[in-house]
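A single protein chain has been removed from this complex, and every other one stays in its place.
In this document, chain identifiers A, B and C correspond to the written order of the chains, with residue numbering beginning at 1 in each.
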Amino acid sequence: MDYNQIFTRIYNEIRQYSKEGKQADYIPALAKVNPDRFGICLQTAEGSIYPFMDADVTFSIQSISKVLSLAMALSIKGESMWSRVGKEPSGTAFNSIIQLELENGIPRNPFINAGAIVVADMLLGELRNPEEEYIEFIRALADDDSIDYNMEVANSEKETGFLNAAMAYLLKSYGNICNPIDDVLMFYFKMCSVQMSCRQLSKAFLPFSQHNKQFDFNGIRLTTSQIKRMNALMQTCGFYDEAGEFSYLIGLPGKSGVGGGIVAICPMRYSVAVWSPRLNPKGNSVMGMKALELLTTYTEESIF
Amino acid sequence: MDYNQIFTRIYNEIRQYSKEGKQADYIPALAKVNPDRFGICLQTAEGSIYPFMDADVTFSIQSISKVLSLAMALSIKGESMWSRVGKEPSGTAFNSIIQLELENGIPRNPFINAGAIVVADMLLGELRNPEEEYIEFIRALADDDSIDYNMEVANSEKETGFLNAAMAYLLKSYGNICNPIDDVLMFYFKMCSVQMSCRQLSKAFLPFSQHNKQFDFNGIRLTTSQIKRMNALMQTCGFYDEAGEFSYLIGLPGKSGVGGGIVAICPMRYSVAVWSPRLNPKGNSVMGMKALELLTTYTEESIF
Amino acid sequence: MDYNQIFTRIYNEIRQYSKEGKQADYIPALAKVNPDRFGICLQTAEGSIYPFMDADVTFSIQSISKVLSLAMALSIKGESMWSRVGKEPSGTAFNSIIQLELENGIPRNPFINAGAIVVADMLLGELRNPEEEYIEFIRALADDDSIDYNMEVANSEKETGFLNAAMAYLLKSYGNICNPIDDVLMFYFKMCSVQMSCRQLSKAFLPFSQHNKQFDFNGIRLTTSQIKRMNALMQTCGFYDEAGEFSYLIGLPGKSGVGGGIVAICPMRYSVAVWSPRLNPKGNSVMGMKALELLTTYTEESIF
Partner (left out) sequence: MDYNQIFTRIYNEIRQYSKEGKQADYIPALAKVNPDRFGICLQTAEGSIYPFMDADVTFSIQSISKVLSLAMALSIKGESMWSRVGKEPSGTAFNSIIQLELENGIPRNPFINAGAIVVADMLLGELRNPEEEYIEFIRALADDDSIDYNMEVANSEKETGFLNAAMAYLLKSYGNICNPIDDVLMFYFKMCSVQMSCRQLSKAFLPFSQHNKQFDFNGIRLTTSQIKRMNALMQTCGFYDEAGEFSYLIGLPGKSGVGGGIVAICPMRYSVAVWSPRLNPKGNSVMGMKALELLTTYTEESIF
């Protein structure tokens, strides 16, 4: 399939939305990004790569990092990890503290902030050099050693992330954080701060679309069943309280971040990453959502 | 693939759970069913049928009916129906009235009770003979004119369904019910009361797995895109607050009912219906869940 | 103390607010009342009466009726009534259904709608002729046989009271309603519909300010301790989610209704009733609140 041609067609349709939505500005470092950027890159199971427009500009992956930290935790702790975090869609906004209290300190899933903070705490407890091993895992996935943390973004979040701190303390009050809270939060913010381009992201997520191939990157191994299950989690929980809408319109497992990036997977076929900083009220990229909706419409490739 | 052989293998593994869980007893008519029943039936896209054990015993389809009423509403009203009901997973128990109030009378999705009551109200407003057209649609799908309502079950629910009545009145207070509440509830309870066997259910759901074929039954038509979207909704919302778990373990779109039935779809491959009355605390059939988990494990067929 | 002079002084200060707020219009019959009315009447323990302006115009007492039905229930059932309804302030709006679900069908107190519906159900179960005995109790309290139900208001509420019906069904689903729901609701709406003037109300509430005198009206008897406890309940729960504000500004036990009436009690000294139909966003009479605040400021009489 000629994805380049499809991307051109898609772009012509969605450019009318290029001024819609509002870029995340709660982190000063994110507010400085040019909001008019748009990039997309698709990599097929056969190895073809289709970069389009700003596909090589790096941006803050933010919550997309939650898939990668989950992969590490699942690899290291296996199914036992689910005693500390659930697998159900959250049904409320991504940073809701209400849900946490109602459910006794067990976050609903690893893709809401509270859940990812618990995952960060797990990794801190299991890894010898968590920050180094995390970035090395991503570099191995993307086969690109230039990928790195953005300390300006991480520090910026640290200084303004009062809600995340509130959640970490609430988790701690329920006994669901083992390491010092400042360490857990700093590691969490660093993971979110990683800078990647659409090309790097699509490469890094391709292995999650290939459950028939061995998954082993820098020592992080996942079984066929674990890969499929990570897809299932992205499908049901990857888009905050817009997971149903994404599944309905697009029909692919995926994950978005407030930096404006979205990754999605078509099992056995391709991975795709799209980026555009303006967000809809649910915190997902406006043009990114539209682009992926048209992609599955035009290619008629979805999981359903 | 020899599904008969797989079913035998599955049954030998899950029979140890045959006394686990508790049959629904909030409706007297449901409590009378023999809880030790187990049946399963799979139909392939090519037309092969694999009935196993009690595959021809009929039971109360209960919430599985919500997929069928949604199909009718989506066919008749199209995307405009979503102004009155959402598409997001519910995140709380299937009968929660809290969620309804927090969200101003718009139920989160058409598969929670409140959402299905709104769908029932839509059908009452659009159809000339709603009860007749609904049962005729199912008969056409299953190609079996013997399928019918079970008035004992429907009346039993009517007499004890105070929580559903509370939700209907709450919806009405928000202006999201147009017809008389007693009519809406009676129609809703009748739809839930339909008696079907695993064989009939698997036949009735096969068209939802075949988005490449024309969907047209008794005048109810769905487009390719609409079929896929119904699959997406079953995937994210089909199992109350166990939708994530089902997706994680089984990886297929589906829908369960408190009568102990579950249907699931493997797009372009097969539909399957399983039945066993004992339920887990989330309201889903214990043996049904185990059977489907093993089915996708052994066949390695899932959407991911 | 010359209350007439004080009322004149108060009225001159509060007339500037005479167009503030909005009269209740969710019941058509209430919306027909002239919103510019203002009346107040105070009766002292010694028997003096101070009517002012529209003190003899009758209006719908609405939630003020909840004090009177509670008095009957407390007299008949004693402390055992508290197994079905709580004594704590509600903390949320007067018609919240959320709270009810979180607390398993036990309304927080008898002055929120759900609690008063449970009280209505108690009276239906205990009295031979509930509607007659209720109105006779009020007539005895106010020593005025002309007081009666307003069936136009009651029927109007019955036709539009979907939220109250939702609460009644939810209570029923928890087993906290014993009589047929339609009967309970009709009795509840009738009690709310009683028409009284400020003069009649202040007379009817005087006995609640006199715990040193025998309380016995048409066979309804309360002990000294029960009278004091009813005052305590009015103090903490009488003003929906503005109970704290009322207590802070005015410092008297009292009860308001959406008809624009408010009664308040100064133990051992006086009872007072004020009426003005325009309500603040919390559902309490704007001018009524101001008048009572100034009354306790100028007289320096409050319970604190």
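FYI, a residue touches a chain if its C-beta (ideal position, glycine included) is under 8 Å from a C-beta of that chain, and two chains touch if they have at least 3 such contacts.
In this text the structure is predicted, and so the values were computed from the model without any measurement.
In the whole complex the chain that is left out makes contact with A, C.
Of C:N231, C:S256 or C:S271, it is C:N231 that touches the chain left out of the display.
In the complete complex, the residue from C:I27, C:A243, C:L279 or C:L294 that touches the missing chain is C:A243. Screening A:K66, A:R84 or A:K172 against the full complex identifies A:K172 as the residue touching the chain left out.
One of C:I76, C:L127 or C:I303 touches the chain omitted from the figure, and that residue is C:I303. Within the entire complex, the positions of chain C that touch the omitted partner chain are 86-92, 99, 108-109, 211, 224-225, 227-229, 231-233, 235-237, 241-245, 247-249, 251, 253, 267, 297, 300, 302-304. Take chain A: the residues that touch the chain left off the picture are 96-98, 101-102, 162-163, 165-170, 172-173.
One rule holds for everything that comes next: only the chains that are shown with their structure count from here on.
With centres set at the average Cα position, the gap from chain B to chain C is 47 Å. Taking each chain's centre as the average of its CA atoms, chain A and chain C sit 55 Å apart.
Contact with two or more other chains is made by no residue of chain C.
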